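The other protein chains are all here in position, but one chain of the complex has been omitted.
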Amino acid sequence: MVPIAKLTIVEAINAALRQEMERDASVVVLGEDVGRDGGVFRATDGLWEKFGDERVIDTPLAETGIIGASIGLALGGLKPVCEAQFDGFATPMLDQLINHASRIRWRSRGRFSCPLVLRFPYGGGIRALEHHSDSPETYYAHTPGLKVVVPSGPYDAKGLLASAIRDPDPVIFMEPKRVYRAIREEVPEEEYTVPLGQARVLQEGSDVTVIAWGAMVRECREALALTSYSIELIDLRTLSPMDTKTLVESVKKTGRAVIVQEAPRNCSVSAEVAAVLSREAFTSLRAPIKRVTGFDTVIPYPRMENYYIADEKRIAKEIDKVMKY
Amino acid sequence: MVPIAKLTIVEAINAALRQEMERDASVVVLGEDVGRDGGVFRATDGLWEKFGDERVIDTPLAETGIIGASIGLALGGLKPVCEAQFDGFATPMLDQLINHASRIRWRSRGRFSCPLVLRFPYGGGIRALEHHSDSPETYYAHTPGLKVVVPSGPYDAKGLLASAIRDPDPVIFMEPKRVYRAIREEVPEEEYTVPLGQARVLQEGSDVTVIAWGAMVRECREALALTSYSIELIDLRTLSPMDTKTLVESVKKTGRAVIVQEAPRNCSVSAEVAAVLSREAFTSLRAPIKRVTGFDTVIPYPRMENYYIADEKRIAKEIDKVMKY
Amino acid sequence: MRKTLAKFSVEYLQILDENGRADETLMPVLGDARVREFYEQMVRGRVFDETALALQREGRMGTYASIRGQEASNVGPALAMDKEDWLFPAFREDASMVARGVSMEALLRYWGWDERGNDVRDVNVFPVAVPVSTQIPHAAGFAWAMKLRKKRVATLVYFGDGATSKGDFAEALNLAGVFNLPVVFVCQNNQWAISVPRAKQSAAETLAQKAIAYGFPGIQVDGNDVFATYVATKEAIRRAKEGNGPTLIECFTYRMSDHTTADDAKKYRDAKQVAEWEKKDPIKRLQLYMKAKGLWSESYERALREQTRKEVDEAVKKYESMPPAQIEDMFRYTYAEMTPQLKEQLGYLKKSIEETKSTGGANR
Partner (left out) sequence: MRKTLAKFSVEYLQILDENGRADETLMPVLGDARVREFYEQMVRGRVFDETALALQREGRMGTYASIRGQEASNVGPALAMDKEDWLFPAFREDASMVARGVSMEALLRYWGWDERGNDVRDVNVFPVAVPVSTQIPHAAGFAWAMKLRKKRVATLVYFGDGATSKGDFAEALNLAGVFNLPVVFVCQNNQWAISVPRAKQSAAETLAQKAIAYGFPGIQVDGNDVFATYVATKEAIRRAKEGNGPTLIECFTYRMSDHTTADDAKKYRDAKQVAEWEKKDPIKRLQLYMKAKGLWSESYERALREQTRKEVDEAVKKYESMPPAQIEDMFRYTYAEMTPQLKEQLGYLKKSIEETKSTGGANR
């Protein structure tokens, strides 16, 4: 029998990193405080002790340099898995990601490629300082040439991160810090991967399709308990490229859709989902597609942030409204 | 009688800058080569001669520094109008825009504000090098606290830029370089403003609503001549905050919508437009909303770029398909 | 031909040594009251810091970055500034902000999850900047505005040793050099950027020498010597105001606490190093000096502590009795005027709170 442990998301990520580093000597982990300190969330705990200074690298405080050098490391035959400490500190990396990492294969007609992973914790709900609670997935998802992955639980976190590390292209791996330690799941100790680009139907249903990713999946699960409809709950998992097939099939069946995200609304991932569904399931739709999102303002400091992030009650209410349309 | 000149877009922008600098001594223009050289597209031509070194400032080559210092200039009571030389070189500014410019009023509960304008030419079609042809509006439009304005012709260019400069909040002003000199319009010499946040119905019609902005407005106009439908053509003008009212009213009337953009499709402005319309005009829609967009890859080098950017024929064809749905 | 094109050197300044002995040749002219002010501001900083740490432990306040050990680097520059000058802090300058007139109550509010803590009127101090180094170009730009507007105002910006590795630092210092801006760059080199020691932050022997890259002077000072941080800043502010441009000051100090309350420094640094630095404590050092000069006594200390305790306790009370912010505040400050979208979203949220009886807030 395969040994199985009950792990949290952060432990599952740690396990994936360890597993991939054991499997492939070209994998190196770098970032601020990822080494001796094991990362501010302990996601890289124990790796420095095990793999040493040359594979688990504490860098100076320089996000542009970290991602720029990671591009160079990738070009030089290594597999950098770099970390931004929080969502708001990955922003200085956008220039190198948009203008280089995402285009190196494209620009060179396949001569070079840029297989790197950028991991960072994202989202609110941990009572943190400003710039520690943002949900910036749209910036990455809008950028051609990047893949964007967001796990919602420990099993997927391990399998998706393994896939991200093995992927031949740059992958942005966003970790829902609000549920880093809130969810425990059985996670096999042996290696496995969960494929990128595939949404997961968490629960089948026939009345309405609810689509979410990351920490909002938990809120949706809780919302389900508050309603008596037959709900199809889908975890998007990979935001880009998006598994529109699974989404469209579901909405063709249910005729209704609620998309739940933490990020601000304007021009976001939920807009793309709604645009695609409204087009591809046009004749099946029995109610307008509902987007339950953050507001078009910065996520508030923690005293107010739970008004910003939709909770299970708000989600349940919106499901109800869509059903009663 | 009011004197009127036939101006191009770039001349209208120059006129607006001159007018606002004359009107308000706190307006300063800064950026790479904006002074003696008059800007690489001559948008700031003659300003340095007229207003001198202290109001038209050639900076070192440092986009983060330019935008970061512009924030400081705005905090210090000036009205900086800074330039990024091309779309692809504004990317290093994203960090300061997302993490600061857009939030200073918000963070300080109105104690401070950050009235600055960032101008840059965007889009393809001028046979330029890589990073000189991108349409990055989504990154800005998705950011709460920024306004995003894109003129499509000389009259609006002058009036919208004047409004942007007078606006109390940070405004991203994207200039459609493909038509910088391709369109001439009558532009009053006297000062006027065109309000932000309002779309413009360029042509009324009853069959289908066509929505575009920037250089794609010209392609849409040309497409109109290729079809015999009654088309309502709307120039979005301000991408954020979006004038959804005008859009929704139009589509409620026509029952059909085609959105045309140059940028890549995934999670873009056209997605937001489609998401809003599909919801707000749900019962009026007679066909799925069509998005005619760039592809989800980088805009090609010039030998191929006109396959990437939709031309009037492609747009006409899509209008036709929507009508025949 | 091989020749030397240019030569540079980096100077070091210490006035008050670890044993409280002052180098009288370098000592600034300060009256007794002024010397006491240095001491009292540092004690205020220390007591505030201890209280903030306690509040955080008790869950009454959020993540907090302690200034313990850095009081001289906080207070010396603040007291060297004139009233009209402006301060751009990073996030480890509470004693500096307080010395410049920011209320302790506002700071508690800031660290206590409330944007209203940033709304501090009538003092020339900007809010805390969280993303490391990003405030440095703001300060350069602000100084630029003062220069263009012909105001005799200096701008002082703080940042850490870690911040000197970031591009914003470099771009801002370069701009300041080119435009000869009236700005003072104060680096609190506390030897650590979370777990990364100074030696791994840069191969440069000193951080002061980074100024050479931008064509203006840099100096390293003993950051635990409040007279040295004061004098160096005073000189730099004079240079700025006389049109002689920017200065970089490296305050060589030490972070005695964990990085923040979310950190555990035991994981990555040796207690011995901390103990060594304990001996260099900036407050103790000034106390010895004052004692020798007859400016310090047990009763003075008792009274000072008592008064400071009272001040801090009152600030805590005010902080904790502040009514919650309004839901509207979430939407009101994104733009000068609420957009139609925000109005709609505010309406929706209000309705949703009613419908769902959501309590929201940090209590969830």
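For clarity, chains are labelled A, B and C in written order, and residue numbers in each chain start from 1.
Going forward, a contact is a pair of C-beta atoms (placed from the backbone, for glycine too) under 8 Å apart; a residue touches a chain by one contact, two chains touch by 3 or more.
Predicted, not measured: the structure shown is a model, and the values here were computed from it.
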Practice task
Could you tell which one of A:G35, A:G68 or A:P264 touches the chain left off the display?
Solution key: A:G68
Completion exercise
Among listed residues A:E11, A:D33, A:D95 or A:D156, the absent chain is touched only by A:D95
Completion exercise
Across A:Q203, A:T244 or A:S284, the one contacting the chain not displayed is A:T244
Handout entry: Contact residue for the chain not shown (choose from C:S96, C:T155 or C:Q201)
Key = C:Q201
Problem - On chain B, residues whose C-beta touches the chain left out of the figure - result: 32-33, 35-38, 40, 58-65, 88-89, 91-92, 127-132, 265-266, 295-298, 300-308, 311, 313-314, 316-317
Exercise for the section: Write the list of chain C residues that the hidden chain touches. Expected result: 1-15, 17, 23, 26, 165-171, 174, 177-178, 180, 200-206, 208-210, 212-216, 220, 245
Exercise for the section: By the contact definition given up top, give the residues of chain A that touch the hidden chain. Expected result: 28, 54, 59-60, 62, 64-65, 67-78, 80, 95-96, 99-100, 105-113, 144-145, 147, 168-169, 197, 241-242, 244-245
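One rule holds in what follows: only the chains that are shown with their structure count from here on.
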Exercise for the section: Average the CA atoms of each chain to get its centre, and name the chain whose centre is farthest from that of chain A. Expected result: C
Fill in the blank from the handout: Taking each chain's centre as the mean of its CA atoms, chain A sits from chain B at a distance in Å of 31
Problem - Distance from chain C to chain A - Cα centre to Cα centre, in angstrom - result: 35
Handout entry: Where chain B and chain C are represented by their mean Cα positions, the distance between them in whole Å
Key = 40
Completion exercise
Multi-chain contacts in chain B, i.e. residues touching at least two other chains, fall at 95, 99, 106-107, 144-145, 241-242
Problem - Per-residue multi-chain contacts in chain C, two or more chains - result: 115, 131, 167, 329, 334, 339, 341-342
